[in-house]
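A single protein chain has been omitted from the complex, and every remaining protein chain is retained in its original position.
Chain IDs A and B follow the sequence of writing; residue 1 opens each chain.
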Amino acid sequence: MSNGRFITLACLVGIALVAASTFVTNEYYVFAAYFVLQYVVLATAWNILGGYVGYVNFGTTAFLAIGLYSAAALNKWLDLPIPVLILIAGLLCGAVGLAMGYLTIRLRGVYFTIATLALSVVVQTFITNWDYVGGSRGLYVMRPTEVPVFGSYVAYLFFLMTVLAVAAVAIARVIERSTFGFGLAAIRDDETAAAASGVPVLRLKLIAAAISGALMGMTGAPLPFYLTYVEPTSSFSLAYTVNSVAMPLVGGTTSWLGPVIGAILLGTMQQAMTVLISSSVNLLVVGVLLVIFVIAAPNGILGLLRSMGGKKTDPETNPLAAMLVTEKRSSQ
Amino acid sequence: MTTEARAVTADELILDARGITKRFGGFVALNNVDLAVRPGERVGLIGPNGSGKSTLTNCLCGALKTDGGSIAFAGRAIDDLSSYQRARLGLGRSFQLPRPFHSLTLLDNLRIPLVYAVNARGGAHLTEQQIRTRSSDLLGEFGLGGKLHRLPGDLTQVEMRKLELARAMASDPTLLVSDEALAGLSHSEVDEILALLLALNTRGVAVIFIEHIMRAVMAFSERLAVLVAGEKIADGTPKEVIADERVIGAYLGQ
Partner (left out) sequence: MGQSAGLLLDSIVSGILVGGFYAAMAVGISIAFGMLGISNIAHPALILLGSFIAYVLNSQFGFDPILVGALATVPFYFLGTLLYTAYEFAFERRGTQLIRGLAFFFGLLFITEVGLQLIFGVDYRLVEAPYIGPSYNIGPVSLPVRMLIPFLASVLLLVGLQIFFARTFTGRAIMAVAQDKFALQLMGAAPVRIKRIAFGLSTATAAMAGAFLIILQPVEPSMGRDYIGRIFAICVLGGIGSLPGTFIAAVIVGVAESITATFYGPSWSPAIAFGFLLIALVVRPAGLFGRA
């Protein structure tokens, strides 16, 4: 399937989602769907650097928070429409991703990971000390005065998040099939051999880091307007980091489909568990699933499907399998 | 008695490495090593394990920074260039232990150098169709034509070696550094790979042939250099070099 057709299909899915949301009367379902869509973006963004390149970011929360608080601060200062805030958050976090990458990516991969862990703490420190956004007390957010086309403000935000999710998945898919994506795979598989084949390793890693960071930041920007009250403890929740790592690893890291599967499965599971049991237990389950999958099913659900299907999932004999499971790697 | 290579002007050399020195902490891995390669020449490089051959390869190809000396490729100083830039200039490399891109098909393994070395070089730009054709043609030459869409994990040892060489050749190098491509292969497999390398050489690709298997070295090399404990102790025609007492004492006698 060509990129153009894929994007069209993704847009159609997005439109269907938004349309469906306007008919749903119970706002909780819309909230749950927003939650899952958010994770589709975060998991996809994480995977661009984690799955495609092999650089592990444990600081998703930091990027999301930068996006969140920059939107909140800018909103307090100027009255900008949310899409503009989203774009600004994207640029800002893209720059942060670039900077983090530049400082650490020349070293062993693990140093990047350590730096991202520390980043979360540092960003939280800065935000907690920044009175303009309420410091540790939190901030009440006034929604911008623009008049949304949709019935309610929540519907408008849902629409924006759907757009973001469709965009993220489209970007991931386009990257996968592009020269850039093949370069990333080469780097992930063997960086030295990639360099010896002419791949500009540092440059490609930095681009991936920037894209990944930007998408994460963009996810954070609508949050202040959704919640109308932001404060550091929940904004810097470890849940964002754990989920953005677990979802691609559970779903499968080699293709755009993995993070989506992971986000839908784990996201829905968590929503159900929060309602049925409690919210801390559901995070524990995510952590346990992460460890189990990492040990027993390193290629995630996609990998399991591939190995269970045998001949049926052999791309050379089954075009459907080629499309779904080994989509990015088939040379049709 | 050692024989130095016939003196040539710098312009004529595809590779002109002078005074290469590399230290790891207090340990001197390479001490003032010179290596000159003429276009299309087949230069063998031998020496005991730990003599610095791999270090030299890494320095030439840009994986390591030297602590002294200069390297010129096709008349141009490349000391400040990183690995990928040297690859784009035409310095190809095959690794001792094959390092395929294990999540990519064989076809796509070759796509990488075709896109990132050949296309990035400027000059003729290969279209998608040309990339596939060239990739499958090259793989076919190496006897891998039937496995274009397989992953490297499905290959035998020899086939991995062939893939390694095919990928190195896909970047269209003018100089190929072949690092122990024959290690661990059977007699007939050695002949197979040697034949492929010779075929490549007839296309004008210079080869630095690092090996331990002496019959292959003697059959392949036009010139032979010997590295022992980080120093080049001999450099001349194969016949001269293997008769050199110092070489016999340091390496061949073992």
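In the analysis below, contacts are C-beta pairs under 8 Å (C-beta built on N, C-alpha and C of every residue); 3 or more make two chains touch, one makes a residue touch a chain.
Fair warning: this is a prediction, and the values are worked out from it, not measured in the lab.
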item	value
Residue, one of A:Gly138, A:Gly287 or A:Gly309, that touches the chain absent here	A:Gly287
Full-complex contact with the absent chain, from A:Val245, A:Ala263 or A:Leu305	A:Val245
From A:Tyr29, A:Tyr111 or A:Tyr140, residue that would touch the chain that is not displayed	A:Tyr111
Hidden-chain contact residue, picked from the options A:Ala32, A:Ala45 or A:Leu119	A:Leu119
Interface with the unshown chain - residue positions in subunit A	50, 54, 56, 58, 103-104, 107, 109-111, 113-115, 117-122, 124-126, 128-129, 188, 238, 242, 245-246, 249, 253, 280-281, 283-284, 287-288, 290-291, 294-295, 298
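Following the convention adopted for this analysis, only the chains that are shown with their structure count from here on.
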item	value
Subunit B residues touching subunit A - in the complex, by the definition given at the top	61-63, 82-84, 87-88, 92-93, 95, 99-105, 107-108, 111-113, 115-118, 120, 132, 148-149, 167-168, 170-171
List of subunit A residues in touch with subunit B within their complex	179, 182-183, 185-186, 188-190, 192-201, 254, 315-316, 329-331
